[in-house]
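Reading through the structure tokens given below for one structure.
All protein chains of the complex are present and in place, except for one that has been dropped.
Labels A and B are assigned to the chains in the order they are written; within every chain, residues are numbered from 1.
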Amino acid sequence: MIRFEDVSFHYPHTQASIEGLSFHIAKGEFVALIGANGAGKSTISRLCNGLLRPSAGRVLLDGEDTSQTPTSRLARKVGFLFQNPDRQICENTVREEIAFSMKAQGWDEQAIAGRVEEILAAFDLAGDWFPFERSRGERQRIALAGALACEPQLLILDEPTTGLDYRECIRIMDYVTALNRDKGVTVLMVSHDMELVQDYARRVLVLEGGKLLGDGDVKRVMKDEALLRSARVLPAQIPALALRLGEGFEDVYTIAEMAGAIQKRRAEASR
Amino acid sequence: MNLLSVMPGDSFLHRLNPVTKLAAAFLYGIGCILCDSIAMEVVFILLMLLISASAGLLPRALALTRRLLVLGLFMFVIQLLFVRTGAPLLSLGGVTLVTTGGLRSALLLSLRVVATMLPLMLFFAVTQMNDLCNALVKRLHLPYRYAFIITTAFRFVPLFSSEFAEIQDAQRARGVDFETKNLVRKVKLVAPLCVPLLVSSLKKVNSSAISAELRGFEMRGRESGYKEYPFGKNDALALALLVLMVALCAALL
Partner (left out) sequence: MISIDNVTFRYQNQRGDEAALKNVSLTVEDGEFLGVIGTSGAGKTTLALAMCGVVPHEFKGDFYGAVLVDGEDTVEHAPSHFARKVGEVFQDIDSQMVASVVEDEILFGMENFGLPHEEIGARLDRVLREMGIEALRERSIASLSGGQKQKVAIAATLALEPRILVLDEPTGELDPESSREIFALLRRLCEEKGITVVIVEQKIKLLCEYAKRLIVLERGEMRFDGAPREVIAHVDTFKSLGINIPPVAELSAILREGGAYAGDVALTLPEAERMAREAMA
């Protein structure tokens, strides 16, 4: 789906940049990008849809070089959810807002009308709401609905849950998961929240100072304390607890697994 | 890159008092307006480029000049077609299109626009609005409230333009193609973006005011202020030269 080939990027006047980065994300994957502030996470997400162009190396989207293709064209394949929904929303009603990207990408009127109603229902949104008056969580949901209306093949989420409460966060992540599972949409998510990463992602890319420090299965990364420490990332609580408890807890990642393992050990001890 | 943002530096130009810089930019502009010679306008533009180069601002100055020349070209065409003095220069089917007087006045006006605007635009490259505000209060004894409001308005310009760029990026990411040569189409594409820009701008201005109030904006007196903005020899020199320039331009009228 997307391939980074020895990609470097430098912002003018600042030191934040990425350096010689190579990785490949296959179709249907759910990948989280983690790292401390300034590690290069947002830069990578913007390189994927051509909002930024590499200073060196190539970013290939389905084999197409992103620096040769305008972002507006790439947008047909790549949906992007920004941290701040307010930069995305520019129409007076939710209905028009959701139709906006489809119009921009040249869908025909009839297809748009049908799709809009479908999306409104799926996201539990009212078509005649005035988007600017809704809460932050609702605005983020509207932005996501707009991004997903065009059926992107790759969905990029740049810290999608900042400023959202847990319920809204779960709601948005559940939509994304369903899309990933049922329609094979590839997801690349930037996040600080390791619990969120553990619950939803299957593969994790660990970044530090613009370099790829680790890349692997979410379970392996969650338990690699040394890796997380060198990336200045705090591990999720349950895997960290499992590590502290040592033997017998190697396969424990979730709360339920942890409770089960503890109870099992308790039963064994009392026997 | 934003053409009105500050380019930090430590040159002669940078080190002048903010008030001097403002006065100098205006005096230079006035000189160019008074000046009535095409050759002199060209000299003023070149001189300004030279001055910018001394402060490491040549790339910025050239970029600004290029944009101002577009504006100048627009004025040039209008003047060329409307000023009818002098001998006919170009006729088509018995209708005089261009006259010598028209050509001269068009050339003069368009160059004058560039020469006048250039120093004013460059002023923003070498002056932090904060410093200007403080210097206006300390040196010219302007009431703090007004100095703050005026400079804040200018401070918001690059902020809005970067916000606009972010909004444009967000729209590009959902498939809007801004790369069109058709002006009408371009306006149609950009117009809807004014809504999010306006929403965020109003929010910004409002919270900025609240934040200032909560940090004691109303308590500020003329004497409070951490940095001093003394007038130095260089300021006197710069102002003297510019007054001389304006006087010369006025005398040659």
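Simple rule for what comes next: a residue touches a chain if its C-beta (ideal position, glycine included) is under 8 Å from a C-beta of that chain, and two chains touch if they have at least 3 such contacts.
The shown structure was predicted, so the numbers you read here are calculated from the model rather than taken from an experiment.
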Contact set (omitted chain vs shown chains) is A, B
Which of these touches the unseen chain: A:H10, A:R76 or A:R136?
A:R136
Give me the chain A residues in contact with the hidden chain, please.
13-14, 16, 35-38, 83, 133, 135-137, 159, 162-170, 192, 194-195, 232-234, 236-238, 240-241, 244-245, 255-256, 258-259, 262-263, 265-266, 269
For the chain that got dropped from the picture, name the residues of chain B it touches.
5-6, 8, 128-131, 152, 155, 158-159, 162, 203-208, 210-221, 223-227
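Keep in mind that, in the parts below, only the chains that are shown with their structure count from here on.
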What is the distance in Å between the mean C-alpha positions of chain A and chain B?
42
Show me the residue ranges of chain B that touch chain A in the complex, using the header's touch definition.
1, 163, 166-167, 169-179, 192-193, 195-196, 199-200
Within their complex, chain A touches chain B through residues 12, 46, 49, 51, 70-73, 75-76, 78-80, 82, 86-92, 100-101, 104-105, 132, 146-147, 150
